[in-house]
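Below: one structure in structure tokens.
Omission of a single protein chain aside, the complex is shown with its protein chains in their original locations.
Right, chain A next:
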Amino acid sequence: MPEYAKMKKPDVKLVILGDMNVGKTSLLHRYMERKFKETISTVGGAFFLKQWGPYNISIWDTAGREQFHGLGSMYCRGAAAIILTYDVTNWQSLVELEDRFLSLTDTANSDCIFAVVGNKADLTDPEAGLKEEEEEEEGEEEGGEGEKAERPARPPPTPPSPVARRKVHREDAIALYGRILRYKMLDERASLPAEKMCFETSAKTGYNVDLLFETLFDMVLPSILKKRSGNDSPTVDLEECRGAKRTKAGCCS
């Protein structure tokens, strides 16, 4: 049993933050389950383990609601990467990242990687809207054939005037990324370039979703290796201490 438990021990932590309704859960759902589903508002946070090569990457999908804000720093503690998500059709969602969510990242690792992600790109970008993946959008479990039959009937997912609804441009996100680095007091030249760390995605069509997660996974690998080689984790592992104590007590008694 302990072996099983060990096996599942996460090596590195990734956290998704962002305002309500920007599509954090949908992004993760698209990546993990390969489909888009109407989700309902997340309560608290949800924890997932993703096997990435020989490593276990834990992903925290958090609630965007202010109500659950208090747990934010707990989710972020020791994070190796943080995905700050906004909605490209909602300017406020980008503002909130800076106002509300950036301070939650204080508990993350000092070498934490940040990604700024504009979701719902299918609403503004015809390319993102069209680039549909093999999976059906509405991810209904049953009736594979029925879906196929339906597909031709469905009008192409091009909203009437896509570009008109765009509220946040890529430059705004890049600017935010710069401010994040400054907030973290990181040297812009030594850090990953903004162009690489700002994504526009669509959980609905799958556009850029894999790219986002897999880029990040690859980027956090060094941090895993570092953690494995030297036991120089910046945070104290309470669990380990507690476990150690307990075994000691066991020996004595």
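The working rule: a contact is a pair of C-beta atoms (placed from the backbone, for glycine too) under 8 Å apart; a residue touches a chain by one contact, two chains touch by 3 or more; residues count from 1.
The rule is short, and it goes like this: contacts and distances are computed from a predicted model.
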Going by UniProt, what is the name of the one chain that was not included in the view, given "Electron transfer flavoprotein subunit beta", "Mdm35p", "Vacuolar fusion protein MON1 homolog" or "Probable APS3-AP-3 complex subunit, sigma3 subunit"?
"Vacuolar fusion protein MON1 homolog"
Pick from A:74, A:211 or A:225: which residue touches the chain that isn't shown?
A:74
For chain A, the residues touching the chain missing from this view
1, 4-5, 8, 20-21, 25, 28-29, 32-33, 37, 39-48, 61, 63-71, 74, 238-239
